[in-house]
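Pasting a structure here, questions to come.
Missing here: one protein chain of the complex. Every other protein chain is in place.
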Amino acid sequence: MAAVSLSVSTVKPLGDRIFIKVSASDEKTAGGILLPDTAQEKPQVGEVVQVGPGKHNDDGTRQTPEVSIGDKVLYSKYAGTDIKLGGDEFVLLSEKDILAVVS
Amino acid sequence: MAAVSLSVSTVKPLGDRIFIKVSASDEKTAGGILLPDTAQEKPQVGEVVQVGPGKHNDDGTRQTPEVSIGDKVLYSKYAGTDIKLGGDEFVLLSEKDILAVVS
Amino acid sequence: MAAVSLSVSTVKPLGDRIFIKVSASDEKTAGGILLPDTAQEKPQVGEVVQVGPGKHNDDGTRQTPEVSIGDKVLYSKYAGTDIKLGGDEFVLLSEKDILAVVS
Amino acid sequence: MAAVSLSVSTVKPLGDRIFIKVSASDEKTAGGILLPDTAQEKPQVGEVVQVGPGKHNDDGTRQTPEVSIGDKVLYSKYAGTDIKLGGDEFVLLSEKDILAVVS
Amino acid sequence: MAAVSLSVSTVKPLGDRIFIKVSASDEKTAGGILLPDTAQEKPQVGEVVQVGPGKHNDDGTRQTPEVSIGDKVLYSKYAGTDIKLGGDEFVLLSEKDILAVVS
Amino acid sequence: MAAVSLSVSTVKPLGDRIFIKVSASDEKTAGGILLPDTAQEKPQVGEVVQVGPGKHNDDGTRQTPEVSIGDKVLYSKYAGTDIKLGGDEFVLLSEKDILAVVS
Partner (left out) sequence: MAAVSLSVSTVKPLGDRIFIKVSASDEKTAGGILLPDTAQEKPQVGEVVQVGPGKHNDDGTRQTPEVSIGDKVLYSKYAGTDIKLGGDEFVLLSEKDILAVVS
């Protein structure tokens, strides 16, 4: 069986998962730019490209995600699963690992 | 007692478990193809071949699985239980360990 | 006090526990036969010989077990408690540790 | 203050605890007799001598225990608290640590 | 600030906590006397001297404690907090760490 | 930015937190005085100086704290966060870490 061809539009996250395109970091820029304290604590910025249907509540309903496609978000660098599509880096993580919308 | 003869159609997953045929990996192909970052973080692609009845809710109802037979899915390589049937590789895992539908 | 005489019919599992007779493994057979990948991940096949009344729900009702006496089941080799009766091997485990019905 | 005189009839287990008299093991007997696989996994047989009022449900009601005084039970050798009264061995454990009724 | 003067009557346990006076152990006495198996597993006998108002239920009501002042109780030697008042030893522990009433 | 000036009256604990002034220990006094067994197990006495609004219940209501300003309390020496204001020692801890009211 050949490998499945993946593109951003064919990836449908399950449950509360969010699919994020990782933004290139540019830590030398001054003036209102994210300058993480140390590499170990470094939060990561990315753009939401796909959103899952939301977390299942106990009564069968779902909790609508707080983020939408196109949002710039801040998330912990060590959460979720890294994926590469072509030359770009992506991450699939749970919405609870997103710290803030920054756009 | 002789070993039980197993085939895909005779495996009925319990609860929220999903039975997946592991797709061969082809990491050299370019153009929209999954290129995992490192072996350690490598997500795995497979095809759903059997679906359990779904997770039991506290009130006795079940939560319908989000995936169906035939779906291509992305899952963590280290989740679930590996099984071989004939020459093919399969994995039995909980639906929560499936990251996304990719077909 | 003498030891209690045990036979399959006198063992009544409590709660969600299932009593399973372990099937002999025959890993050399080809054609639709279970061929576990490695000893460490090896799932085990057995036959259900006794079924507990089911897990207690919070409201005092019980969750009916998904398996019945006579079912061939796949379970994790490292779940539950091993028991020998005469020359046969058995295992007492929680229903949640049964992966699939395979008959 | 002198030690409290204890006898089986004066021990009233709290909550879901069960008071069990440990049965002597006789591992050499054949024919339907419990022959644990290894010492490490060895389940233990005993007789229920006192039963607590049952586990508290969240709504203040209690969950009636599944075992009664006089039941022969199989339990994990490493659960609960060992107690000696006179020359006999007893164990006080939670009902959830009882695997099966075997009489 | 000087140390607070404590006496049994001025100690009001919070929540599900129970205040217990530790009974002297007398492990040499025969005939219905507690003879713990080993020091490591040794249960402890004591007398309830103060009882908290009970555990808070999720709906704001309280779960009435199962023990009363004056009860002789069996508890795990390693639960709770040891306290000395004058020359006597006491322990403050959660009701769930009391195994049985023994008087 | 200069450091915030803190005084007891300006510290408003959040949720179920309690603000306690640590009492000086005086372990040599006899007669009804707290004499902890060992340094490792030593409970600590203090006086409640501020009380949070109480723990949030799941339905949005709050659970009224069991302690009030002025109460002398016994708490575990290793719970909470130590704070110094001027020359005095304080501790901010969750109400569940308070063992008993002792005044």
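So that you can tell them apart, the chains are marked A, B, C, D, E and F in the order they are listed, and the count of residues begins at 1 in each.
Here, a contact is a pair of C-beta atoms (placed from the backbone, for glycine too) under 8 Å apart; a residue touches a chain by one contact, two chains touch by 3 or more.
Computed from a prediction, not measured in an experiment: that's the story for all the values here.
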Touch criterion as defined above, residue of A:11, A:83 or A:98 at the omitted chain: A:98
For subunit F, the residues touching the chain missing from this view: 1-7, 10-15, 17, 19, 50, 52-53, 56, 58-60, 81-86, 89, 92
Residues in subunit A touching the chain absent from view: 21, 23-27, 29-38, 41, 43, 45, 47, 57-58, 61, 63, 66-67, 72, 74, 76, 95-96, 98-103
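Keep in mind that, in the parts below, only the chains that are shown with their structure count from here on.
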Any chain in contact with subunit B as well as subunit C: none
Angle, in degrees to the nearest 5, of the Cα rotation that carries subunit B onto subunit E: 155
Copies subunit F and subunit E - interface residue numbers shared by over half, same or different: different
Whole-Å separation of chain centres (CA-atom averages), subunit D against subunit E: 23
Whole-Å gap separating subunit A and subunit D, where each centre is the average of the chain's CA atoms: 52
Subunit B, residues touching no fewer than two other chains: 58
Chain contact topology (line, ring, star, complete or other): line
Pairs of chains found to touch, sorted by chain label: A-B, B-C, C-D, D-E, E-F
